[in-house]
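Chains shown are a subset, placed as in the full complex.
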């Protein structure tokens, strides 16, 4: 399990992090994580899990799993398949891949049963509270309108972070709360921690940065 | 491109063909394909493409691609990602993963643009004819009610195969027609060819067979 403050990088389907580029980025994160002692995980495309997991020691996450069991599910993402490929955790219900309520429940249960970390994305305080009743390992609250934007959630809407932390704690104190959307630099991460979050989930701030190493180092410069 | 009569095996998300099991099955098909000269392709889960493509020379297909471009598409299957991982083709619109019409059009175009073979699944004569206007490389007609069953489409509904071949030819003679659903043995494959199909798409008939090698050899025993 990741220990706070944790940095989870979701590389989406960006060209800058597909195939060999995913591996290069994973190696970079591994280097920085080792040097600094800050826990980092990278969520890569399903087809990139095997190569990243084979060569890199930081946690490799899937970006999504489907609420299925082994069987007739052509083209869907089997939890056991990403685990076997080397993933140690998975995002669930990302803003770009929302799930039905019953399927979030199933995905968390299935992931827990086979030993995958669970990081469930949510869009506001209310859905974060609802998800916390399922006891995932982590919840990352991300206001959809701020995702991919220039202003960090910690600046644009600090209350959503603060109130999510409070709401989740009323239900289940073991769930770690992360925040995301627009997070780009060390100041944003420091503010997230100050607001009660135990880490951040981010994507373009690193993946689209010209100098990815500098972006990663800056991220953790204030913690 | 596969040359007729071709055998395309869709391993779905069966445990018997996940992770190392996918690779073992791919190797077996490679051996038999080389020995017999019959073209064979295997459609594996996204997370198994890399390892299969690295070690096996027969075509590795994805089971699905999403109608997306590189970018913000967390957890979806990017055509470029499966290509980079080593896939040379992809199933599209499988019965267990139906797509919207506009998305089938986009998936075929995107696959063609980046050099992936396209095998589009359909459920009847009418949808096969519609898909043939998009000029995919192959169409596999599979009556959904027969998929995974004990009776081959070639026995249960030979007319659907015969009429699909005819209907597709009125639109586009370059599209190869395969059939599937319940296909299990050499007799079924021989009948498919006799009905005008140029190959078969199958899954459980091989993947769930106790002796997969025997099942594969039997499949091509009459061609």
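Order of writing sets the chain letters: A and B. Residues in each chain are counted from 1.
We adopt the following convention: contacts are C-beta pairs under 8 Å (C-beta built on N, C-alpha and C of every residue); 3 or more make two chains touch, one makes a residue touch a chain.
Quantities reported herein were computed from a predicted structural model and do not represent experimental measurements.
Colleague: How many copies make up the whole complex, given 2 shown?
Modeller: 4
The criterion applied here is as follows: only the chains that are shown with their structure count from here on.
Colleague: Could you grab the centroid distance between subunit A and subunit B? Build each centroid from C-alpha atoms only and quote it in angstrom.
Modeller: Using C-alpha averages as centres, the distance is 34 Å.
Colleague: Residue numbers of subunit A touching subunit B in their complex, please.
Modeller: 10, 12-15, 18-20, 43, 45-51, 62-64, 68, 70-78, 80-82, 84-85, 91, 94-97, 147-148, 203-204
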